[in-house]
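Note that this complex is displayed minus one protein chain, with the remaining chains in position.
Up next, chain A:
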Amino acid sequence: MSKSAKTNLLLVLAVIALAVLPLALGLGDDKEEPFTGSDGQAETAITEIEPDYEPWFSPLYVPPSGEIESALFALQAAIGAGVLAYYFGLHRGRRQGEARARERQQAESAASGAGESGASQVPEPSQVPGASQVPGASQVPEA
């Protein structure tokens, strides 16, 4: 594994460790309901400060169950991850394509360069190093 890939892996492991440690150490054990959402806790705090407060508007659509809600959250994450994966996949493909084009160009310029230096006789394509591996290279005069 390259050094860069190792660093990336370490970053991911650190994030996982930060997420797992509170669970493993049982940091929510002193609560009635461990690991509830902080948004919900804020709602509770509001009703503690102002017991008479009534929310004056309700959501237009409420997911009918916790399962549906989890599904929609997963959908949100999946859309995001999909776009990110598309972005990096596309760029990886482009880089590979460019690298291949560069290799081909180098082979071609090597072929035409050999043609110029051997001024007196035109070399056979088979004598030019690399030309035989690159299909069509001998037909293109200059890169």
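In this text, contacts are C-beta pairs under 8 Å (C-beta built on N, C-alpha and C of every residue); 3 or more make two chains touch, one makes a residue touch a chain; residues count from 1.
The definition used in the following text is that contacts and distances are computed from a predicted model.
Matching "Cobalt transport protein CbiM", "Sugar ABC transporter permease", "Glutamyl-tRNA(Gln) amidotransferase subunit A" or "Cytochrome d ubiquinol oxidase subunit II" against the UniProt entry of the left-out chain gives the name "Cobalt transport protein CbiM".
Contact between chain A and the absent chain runs through residues 4, 7-8, 11-12, 14-15, 18-19, 21-23, 27-31, 34-39, 41-43, 45-46, 49-50, 53, 55-63, 69, 72-74, 76-77, 79-84, 87-88, 90-92, 95.
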